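Here the complex is missing one protein chain, while the rest keep their positions.
So, chain A:
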């Protein structure tokens, strides 16, 4: 188990190095002059040249990457062209908002999704199952921006129960979290249902039932634990997608998170910001997947041994 963990952590560094190189190259090959964007459309050539020099954008590419790596090793993600502030500071400032959003959306997906999946698997083909099936089909297929505006129109403009956008009280959280989480609620419900149906037909479940265990114990202790592995896998895979979805949700609901910061950075060609954000997201996804892999071996010790 320990060896496995150490091995996995050791692989982390080259992975992130490769990510940093890829991000760097892609961003520098994308058309658009960052210095001109920083200076604005009405700027003089002289001012633009000054900015180019200030940020080393006139240096050869390999040199820029070298400087970038050296700084990175010191925990410095560079400075935003527009705000002239350290990118890491700016990321840290916005991180809580994104974590709050993604965390609660994930929690919603797991609790409600798994609950719905279990409920549906209890009585397959009943009206409960059908209703949950319909709801999850809706959740998977409705585009996030549409759902977001729909919820906003209904709960904020029409009923006026919830604030339409922004961050502040917990009421502000409801709409963005539901918007972001709903597709994953649906996915989790579907996966839970099918895995549960499979597990429930296994021999050991029949044995457990035959022993006279309570239904609840059979479902939660015996069946769900065994159905958990594909769910944990999903958790790892979807964490990345959830962060991607957060970019859209943050824009719709004026949520002051990292996703919006990155999108603004892309539009403005604020290289250091985009670079920093992508590297940050990549690190987060790699780390979450590491944790998920390690969790497997807790859930199923055969994985670490094999």
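Methods note: a residue touches a chain if its C-beta (ideal position, glycine included) is under 8 Å from a C-beta of that chain, and two chains touch if they have at least 3 such contacts; residues count from 1.
Just so it is clear, contacts and distances are computed from a predicted model.
Colleague: Which listed name, "NADH-quinone oxidoreductase subunit K", "Sarcosine oxidase subunit delta", "Glutathione ABC transporter substrate-binding protein" or "Epoxyqueuosine reductase", is the one UniProt assigns to the chain that has been left out?
Modeller: "Glutathione ABC transporter substrate-binding protein"
Colleague: Among A:100, A:129 or A:264, which residue is in contact with the omitted chain in the full complex?
Modeller: Answering carefully, the residue with contact to the hidden chain is A:264.
Colleague: Taking the full complex into account, what residues of chain A touch the chain not shown?
Modeller: Missing-chain contacts on chain A: residues 30-33, 36-48, 50-51, 53-54, 80, 82-86, 90, 93-94, 97, 149, 152-153, 156-157, 159-171, 250-257, 260-261, 264, 267-269.
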